[in-house]
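Note that one protein chain of the assembly has been removed; the remaining protein chains are unaltered in position.
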């Protein structure tokens, strides 16, 4: 399946674009997605934190992803 | 000596006027002043608290009063 | 950097906020005390605030100075208290403080309003449909 990942802030700058298409096996977990992205973009691994959001909620490592999900990479937030 | 006491809030209502002249011996203490006023106006004794201010500061019981002082009776405050 | 006022005119909250703006202050905390439509369950019609003006102004300044002493990072402090007749929704008091960091803005503003209520010589009389009471006067 193809997952579309929205990118923000420093994650957007590291990847160099505001979204990313990733091809992944069915039932791909959040954890596996993150591992793949960190391998491809080592600078992502140097951030203070890196979370995945699925449908506007933070997703635990074990959550499995589907093509219908709205997925985003969430570097350390700094609002306020 | 004659002391002029400013009255506010419920103390003003109890006494029925906004200031009071009290004749007192030289070196009268805050404590003695309060005792005299409570005797003359028993309703003052039923308040949650009753303080004396001398020159815009709260005065302890032992402070002695003089004619030059600006004296006020302070019933329980309720600003804010 | 400390601004104190006791006024019988409506308080302009936006103007009060502008008095604590500071380029070095990232955090502004404001407390607004307004007249509620009831007190201990009883409908309130109006309030009257009476002040011992000279002492109230002196004590308000003292409270603000104590806050600055306790939180030296405070940039600006404004405290404005209304007196006279107030109706439901009217602003009785505004406390505004600015600091570089937010935790101190909350702590200092909270300290000022709590201490104000304990020491500042202002008295509030609540008027109901069927009577009136000097707040806190009796046990």
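Quick notes on this structure:
When the chains are written out, they are named A, B and C in that same order, and each has its own residue count from 1.
Convention: contacts are C-beta pairs under 8 Å (C-beta built on N, C-alpha and C of every residue); 3 or more make two chains touch, one makes a residue touch a chain.
Quick caveat: nothing in here was measured; it's all calculated off a predicted structure.
Note that the undisplayed chain, when the full complex is considered, contacts A, C.
Across the interface with the omitted chain, chain C contributes residues 13-14, 17, 21, 23-38, 88-89, 100, 102-103, 105-106, 109-110, 113. Annotation for chain A: contacts to the undisplayed chain at residues 6, 8-10, 12-13, 46-48, 53, 56-58, 70, 72, 74-80.
Basically, only the chains that are shown with their structure count from here on.
Rounded to whole angstrom, the centroid-to-centroid distance between chain A and chain C, based on C-alpha atoms, equals 48 Å.
Residue positions of chain C in touch with at least two other chains are not found. Residue numbers of chain B whose C-beta contacts span two or more other chains: none are found.
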